[in-house]
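Here's a structure for you.
A selection of the complex's chains, in situ.
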Amino acid sequence: MSDVPKSSKIGNNVVLEEGVTIGEKVVIGHNTIILKGTDIGNNVEIGSNCVLGIQPSGNQRMRKIDESSKQLIIKNGTRIGHGVSIYSGTIISQNVFIGDQASIRENVSVSEETVIGRAAIIELNSTIGKRCTIQTLAYVTGDTILEDNVFIGPCVSMSNDKYMGAEEYTLKGPIIKEGAKIGNNASLLPGIIIGRESIVGAGSVVTKNINNYEIVAGVPARRIRS
Amino acid sequence: MSDVPKSSKIGNNVVLEEGVTIGEKVVIGHNTIILKGTDIGNNVEIGSNCVLGIQPSGNQRMRKIDESSKQLIIKNGTRIGHGVSIYSGTIISQNVFIGDQASIRENVSVSEETVIGRAAIIELNSTIGKRCTIQTLAYVTGDTILEDNVFIGPCVSMSNDKYMGAEEYTLKGPIIKEGAKIGNNASLLPGIIIGRESIVGAGSVVTKNINNYEIVAGVPARRIRS
């Protein structure tokens, strides 16, 4: 069991593995599991039934794991809901909000004041800017870049494998520039660049890059205004 | 620990906070957490690893929380699966079925005999009628109204914010009238009215209101029959 400051409050049946660091005024719900090498800042709130600091795993058909992924860092003032899972090798910055049942993989960076919705998933090696909103059930694939102030609507889907496993391909997620907004249930293809302050309509399928300030919609997505 | 009637059966490592009320012949699975102010009727079955009675939370970038959300009420004969999360300020009526990993936010009302599928999400301030079916992974956004006997297919997506956070907007979910059926993975825009006993085809994107008894499909959805 790790040292817990007196100002922090830990629920029932919580597991804190060796080498976990807990800041001041932290609140942790019941049945939450914090695995070794997790570093939790001050004023962090964590719900019940979470698993934090997971070491990556896989089988022989999956991509090789970076064994150097060692630590999960959660900075001051961040709030994490119930049933959330976060991997090691990831940094969650100050004042981030992570909804219930969300999950965040290894080697991800989430910047200040970003909101990650309920059951949203951020895959490995992704970089999420400041003050982004990633809504409920949105899926951010591996190797994705979101600049600051990006809005990802509910149920948005992304992919990073052009050949769906059939050929060798360097996996590339979308690159979404500052202030862009993606409507609910839109689909983004691998490596697509979404321009600054552009808007993608709900349910669109984006197969080509989108210029800055452009508004697109449809299947495939076409410019409707700019 | 609350008083538990002898006819009720509580699993291992269950947390029942102060002021929780448990009816007769209730079954609660292992590791489930029931937070203060939750009122559970007779013959209710609850699975393992649930968190019930969650107080709303947020950060400064999210909408203001109604601090008056005080109690979660679950009425007689309702069955709740494993890993489910339900917030306070919500009423779940008699004989409702809630699948595993579903989540239901604060200030929601779910009426008799409705079925909520596995991993489906009902956001805050929504009203769900009687005998509705909300299938697996469906997303019901905040401020949505479903009348009675509505069918929401798997992976249906809804939105309630016309400007995706860019401008002030009174959030409006869809209004779905009695007996309407929405096909799997369809997308509904904010404030859309879906007419009585109308049908929306799978994968459609609904951008305009739909009349009673109309059948629509496509992107954007157009009438194919009525």
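Here the chain labels run A and B in written order, and each chain numbers its own residues starting at 1.
Note that in this section a residue touches a chain if its C-beta (ideal position, glycine included) is under 8 Å from a C-beta of that chain, and two chains touch if they have at least 3 such contacts.
If you're wondering where the values come from, they're calculated on a predicted model, not measured in any experiment.
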Copy count for the complete homomeric assembly [2 present here]: 3
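Everything that follows uses one rule, which is that only the chains that are shown with their structure count from here on.
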Whole-Å separation of chain centres (CA-atom averages), subunit A against subunit B: 24
Sites on subunit B touched by subunit A in the complex: 13, 15, 31, 33, 49, 51, 54, 57-62, 83, 85, 101, 103, 119, 121, 123, 137, 139, 141, 155, 157-159, 164-166, 185, 187, 189, 204-205, 207, 219
Contact set on subunit A toward subunit B in their complex: 11-13, 29-31, 45, 47-49, 79, 81-83, 95-97, 100-101, 113, 115, 118-119, 131, 133, 136-137, 151, 153-155, 181, 183-185, 199, 201-203, 218-219
